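One structure is given below, represented as structure tokens, and several questions about it will come after.
Here the complex is missing a single protein chain, while all its other protein chains stay put.
This part shows chain A:
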């Protein structure tokens, strides 16, 4: 009989309750205490709705771009051998390791009208920094590893014999990719997309430096929480936070459902 069950479970539960559950429950309790009409007024005022729209729209666009480029990146890094592959592969985790504030000021410097990339785009009339487009750029950076890292193990596990079978049955490479490979990657693509989206919706540090933060234009929902707090408007901050938390949990549920479906359908869970 292995000892220590009571002690480890007791410590884990106490610590979980103190650090995570009680503070989160506090937020829910405070938003419930607002009462329905106050909550409705604070959570759905035009500025809040607009901030949620900006957060969601930008996160959605960034997640789509990450899927579009993340699929080839995962494919190339897993299937091909070329000089520099290992370094690039390790670099994919940079957004996990680089503090968001550092990413934020660096992207702002790159895409500012006098920055390396901004100065190339300025003659074309494209402004990225301090516009909603800047938010998308920051969220692409933040979400990139979620898509690539979710896809890589699945690409590595594809059975080459299936591709050979398709080829000997007369399928062209293009047909094999579209009809055999892509369907087997679909659950992983969906999971990566959802993870990138979930992270991007709540992202703060990398966005605020490049966004311009203009109310009704480029103001994200997490920033609005900070602004409400700075005005000592705790009720307002709580209402926006409760809405965002509900959205996050809905997305978490969606991710779990995708994974359960994928396990049933394809026998692997990501």
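Following the convention adopted for this analysis, a contact is a pair of C-beta atoms (placed from the backbone, for glycine too) under 8 Å apart; a residue touches a chain by one contact, two chains touch by 3 or more; residues count from 1.
Everything below uses one rule, namely that contacts and distances are computed from a predicted model.
Engineer: Mind telling me which option in "ABC transporter ATP-binding protein", "Succinate--CoA ligase [ADP-forming] subunit beta", "Sarcosine oxidase subunit delta" or "Sulfate transport system permease protein CysW" is what UniProt lists for the chain we can't see?
Structural biologist: "Sulfate transport system permease protein CysW"
Engineer: Out of A:42, A:58, A:77 or A:258, point to the residue that touches the absent chain in the complete complex.
Structural biologist: A:77
Engineer: Which of these, A:43, A:63, A:92 or A:135, touches the one chain of the complex that we don't see?
Structural biologist: That would be A:92, which touches the missing chain.
Engineer: Extract the touching residues of chain A with respect to the undisplayed chain.
Structural biologist: Residues 1-5, 7-9, 11-13, 15-16, 19-24, 26-27, 30, 69, 72-73, 75-77, 79-80, 82, 84, 86, 88, 90-103, 105-107, 109-110, 115-117, 140-141, 144-150, 152-153, 160, 163-164, 166-168, 171-173, 176, 192, 195, 198, 201-205, 209, 222-223, 225-226, 229, 234, 237-238, 241, 244-245, 248-249, 251-252, 270 of chain A touch the chain that is not shown.
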